[in-house]
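Only one protein chain is missing from this complex, and each of the others stays in its spot.
Chain lettering (A and B) follows the sequence in which the chains are written, and residue indices restart at 1 in each chain.
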Amino acid sequence: MTNEAVLHSHIEHAKPTGWRRWVCSTNHKDIGTMYMIFALIMLFLGGASALVIRAELFMPGIQLTSPDLYNSLVTNHALIMVFGAVMPAAAGMANWMIPLMIGAQDMALPRMNNLSFWFLPAAAIMLVLAFIVPFIPGGGTMVNTGWTLYPPLSLQVGMSMDFLIFTVHLLGISSILASINIIVTILGNRAPGMTLMKMPIFVWSWLVTAFLLILIMPILAGAVTMLLFDRNFGTSFFNAAGGGDPVLFQHLFWFFGHPEVYVLLLPSMGIVGSIIATFSRKPLFGYRSTVFSMMSIGLIGMLVWAHHQYTIGMSLGAVTYFMIGTILISIPVGLMIFNFIATMWRGSMTFETPMLFAIGIILMFSFGGFTGVMVAVIPGDIQYHDSMFVVAHFHYALIPGALFGLLAGVFYWIPKWTGYMYDEKLGKLFFWTSIIGFNLTFFPQHFLGLAGMPRRIVDYNLIFTEFNVISSIGAFIYGLSHLIFLYIIIKTIRGGKKADGKVWEGAKGLEWELSSPPEFHSWPEPPEIK
Amino acid sequence: MKRESNVKNNKRTVIVLTGIVIVMFSFGFAMSPLYTLFCDLAGIQTLGGNFTIEQAEFKDTGKQSRHVRVKFDSTITRGLPWEFTPTIKEIKVKTGEPNNVIFLAKNLANESIVAQAIPNILPWDANTYFNKVECFCFQKQLLEAQESKEMLIRFVVSTSLPDKINSLTLSYTVMNADTDSVKKYSNKKRIEKVKNYLTDIYFKEIPLFYSLDKETS
Partner (left out) sequence: MSSFIKLFFKITTTLFLFVYCINVFAEYGLNFPEPVTDNARDIYDIHMNTVRIISALLVVVFSIVIYSIIFHRKSVGYKADQEFHKGVFGRWAWVLVPVLVLGVDLGIAGKAERVLENLWLIPKDENMMDVKVIGHQWWWEYEYIDHGVTVESRYIPKEPSDDLYLRDVDNRLVLPINTKIRFLHTSADVIHSFWVPQLGMKKDAIAGYITETWADINKEGIYRGQCAEICGAWHARMPIVIEAVNQEKFNDWVAQQKNIMLAKAEEASSDKEWNMDELMEKGRSVYNKHCSACHQLEGEGLVPAFPALKGSKIVNGPLDEHIKIVLEGKVSTGMPAWSNLLNELELAAVITYERNAWGNNTGDIIQPSDVKTSD
């Protein structure tokens, strides 16, 4: 079908209403909104489990949860946050913004887009079931393995593990389909004149992320399916007695798991790049090198997975290769962050909430990246591995690197989505309570790790008390600050100061040429690219 | 015109995609021999090593025969109510010559049990130089209730063993090959020794909230 034919068929039907508008949606904006609402709900669920964890760890002694419930909360916190909050929110923003940014009418495969979203509530139901099953007689133990699901422990777990495996299958399919859609849209539906090297950096970040997802999600699906077979159909993929190998699962999981963290990171870095350029009133410094950095991160990131497995007993050669590979990733990451700083440098900055988040991200993600170099170095990792130091490291990488990026994106784009400005005072309040809470929570955990406190433990000795108390207090401040965020969102949706098309003084790009909010069909005609 | 070329393009796409599917499927089947090859190259432990003595000797190339120590060890995993011990802890062997060592296995349970022994050589880089000619670890072993059996391992340490390695340890991990049997004997053998009732109901429901203060009094 030619563009005109598509155009005319679109204009002819009326805008859908009622429940059909959402359940049968083929509109990238509506689907994007649904993704983000889902992510917000999951954020609170994952956050609640984190607060129970920190409440239990507030003092030595087991006060609140049985040990297996604690382990199950640790597992669920990670799975919900990674698969239920960050990935859907990033996908939601991709859905909303990519067609607007490249001048496309909609995503290339609108009905598949709808399917990709609706897999998620189904997966969430499976996850809830996985959590409930142990409380029913005959349900077996809870999933107490941590999000890494290592066998042989995961072979011992009760029925909830099988439900969890099905959850992972559904989430995987959703991600793969969404990624296919995104790649086809970006490669095929750009407005004439928008070459790849003219695309906004957010679009590039999602192009790389989508390729990564297609490469890695099938491997995770394969690994958990093998686990399912071992548990239920008598195979021995990971059971040494039958000739299998528990370490095989670890390699499969981390071959997925390491690129996964770049999947979580890159879209947020794309958002940060956009925000910094806008609020510095200067174009992104080193656009080309940022694009190449993102591609290098994706590529090298696929080759260094076993730095999560330094202590399993690999040979010296293997372990050296992974150490060097991992350390080398700091080059493209460093270049990317440097480019962001160079964009700020000699710019004319104002500090609205999105910019506050972006600067906070640069500072704290750099710190997280530096502790990453520490854990990459093996002699050091012998002490850090599986201790609270690693927990501190990855939260400093993930929260600034992924979550704050998404929050910044929300503040940056919500005027475009709703047509109303958010309350700037409240936004700044949210930012500061968040940052203070976050640092209070995770900075002390570095010292806990150095002092010898392992991770994933329900209880600990006296000597670790002080830093755990600080960390728990910080966690509650940080967690509760999200209620401010929720209030801001609801308030903005209901109304407020009207936002015009451009919203931000320094904003440049096709998306800012549309009204706020854009029409139901954003670009009926492809725009002219200057 | 356009329709014809579309049909031709579609046909080509289908053929190429089908080809890829066939290749990937075959790759799945090729994984088994490829995996063995990779393990050999990377020096990773494998069960195999079925050499006849002649083959083992033929592998050796001109290096002088020397003496190395070989130690023996075994680990029984949970859920296997067996005793499994080497009859001799350590021997000095001459490289290039075959040796026999017996392990004594005893089934302590009141029914027959099948187990699999998994060998490990330390240091790992000595793996390719340790040739098992005959080993009970090649297949699963069945022992009747209360039965004792002598299990044989016949091996040759290759003369091409690097000079820096003077001592090898051969360690077997013996595991119950039947998962139902593992469950049955897991609860029984070791868990109770942990003075905590929760472990006894490990495979049952665990209460949601409770206080452990009671148990330390």
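What we mean here is this: a contact is a pair of C-beta atoms (placed from the backbone, for glycine too) under 8 Å apart; a residue touches a chain by one contact, two chains touch by 3 or more.
Keep in mind it's a predicted model, so treat the numbers as computed, not measured.
Although one chain is not drawn, the whole complex shows that of A:139, A:218, A:246 or A:501 it is A:246 that touches it. The residue touching the chain not shown here, chosen from A:117, A:211, A:256 or A:367, is A:367. Counting over the whole complex, subunit B has residues 45, 71, 73, 75-79, 81, 89, 108-109, 118, 120, 122-123, 146, 164-167, 169, 171, 173, 175, 186-202, 204, 206, 215-216 touching the chain that is not drawn. Mapped onto subunit A, the footprint of the missing chain covers residues 59-61, 66-68, 71, 141, 144-146, 150, 152-153, 156, 240-241, 245-247, 280-283, 285-286, 288-289, 311-313, 316, 319-320, 323-324, 327-328, 330-332, 334-335, 337-339, 341-342, 344-351, 359, 362-363, 366-367, 370-371, 373-374, 377-380, 382-383, 385-387, 447, 450-452, 454, 456-462.
We take it that only the chains that are shown with their structure count from here on.
Contact residues of subunit A toward subunit B in the complex are 61-69, 134-135, 137, 139-142, 158, 234, 239-243, 315, 318. On subunit B, the positions that touch subunit A within their shared complex are 42-43, 47, 77, 115-116, 118, 124-125, 173, 175-177, 179, 182, 198, 202-203, 205-213.
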